[in-house]
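The complex appears here minus one protein chain, its other protein chains still in place.
Here is subunit A:
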Amino acid sequence: MKPVETADQAKQDTSYYNALAELLYQLADDDFIISFRGSEWLGLAPHIEADVAYSSITQNTMGHAFLYYQLLEELGEGEIDTLAHERPPENRRNAVYFEKRNGDGSYLEEPYYDWALTVVRQFLYETMKKVKLEALATSSFEPLANTAQKVLMEQPYHLAHWKMWIAQLQESTEEAQTKIQLRLEEAWKECKDVLELGPKAKEMEQYRLIAGEDFLKKQWLKEVEATIKTPPSQPLDKKFGSGRDGEHTVDLEQALQTLAEVYDSDRNAVW
């Protein structure tokens, strides 16, 4: 199929438009929610260099979410701020695993967050992101392909960072190894929707917006298994449902409430 060069061209075909918008929501919401969970670690990472690195990655990732919301705005889906702050949980398309709380407690009081969860999740997320970006780099929607190519120039730094963390913890003390392994086993039970493309998966593939689910999953598993020592043996599952279908947990509500607190207090504020 011929490349689609602009938002206006994409609007000519309703079926194409719907598949494209659905895909952009997934990409935007994934980067958005993972950045929020990342921002909750500010000042709490194990040491100062890890804190600087994680904050920098998180800020850049939020910038990537902005790019996808911008593409949605250009398609006529609404303003960026509205898309980021005002959509109710059932309209969100991020994978459920990415909205999971960092641990017990809250940021402002007693944050008992779990670094093993974070290292495992960030590694799985960045690996997904790489696989998807490589597939998006030849997307039939050119503005998306250009965005993906640009993000691919920055994202290898993010992936390398979390690969280093997981590789080092796997070679560390028995306690570290156990913690990482438990979080991997947990991820396998929850993260299947990370590799899914939702109800419009077929159209996305047919219109060459992105590669198909099976291919993405195969690539992801190959990359993940090259780094983790003992991949869980059970098949991937999604015990909290699929975020791609709008299914979410209370953790997402907590995240969205916190995220939109300032925005909701004065919607006309400029900063």
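The rule we apply is simple: contacts are C-beta pairs under 8 Å (C-beta built on N, C-alpha and C of every residue); 3 or more make two chains touch, one makes a residue touch a chain; residues count from 1.
Simple rule for what comes next: contacts and distances are computed from a predicted model.
Enquirer: Leaving aside the chains you can see, what is the UniProt protein name of the one that's missing? Options: "Transport permease protein", "GTPase domain-containing protein", "Amino acid/amide ABC transporter ATP-binding protein 1 (HAAT family)" or "Phenylacetate-CoA oxygenase subunit PaaJ".
Expert: From the listed options "Transport permease protein", "GTPase domain-containing protein", "Amino acid/amide ABC transporter ATP-binding protein 1 (HAAT family)" or "Phenylacetate-CoA oxygenase subunit PaaJ", the omitted chain resolves to "Phenylacetate-CoA oxygenase subunit PaaJ".
Enquirer: Given the contact definition stated above, which residue among A:134, A:185, A:203 or A:247 touches the chain not shown here?
Expert: Only one listed residue reaches the unshown chain, and that is A:134.
Enquirer: Among the options A:11, A:87 or A:161, which residue touches the chain absent from this view?
Expert: With A:11, A:87 or A:161 as choices, the missing chain is touched by A:161.
Enquirer: Using the definition of touch stated at the top, determine which of A:60, A:227 or A:258 touches the missing chain.
Expert: Spelled out, the listed residue whose C-beta touches the missing chain is A:60.
Enquirer: Please identify, in ascending order, the residues of subunit A that touch the omitted chain?
Expert: Looking at subunit A, the ones touching the missing chain are residues 49, 52-53, 55-57, 59-64, 66-67, 134, 137-138, 143, 146-147, 149-154, 156-157, 160-161.
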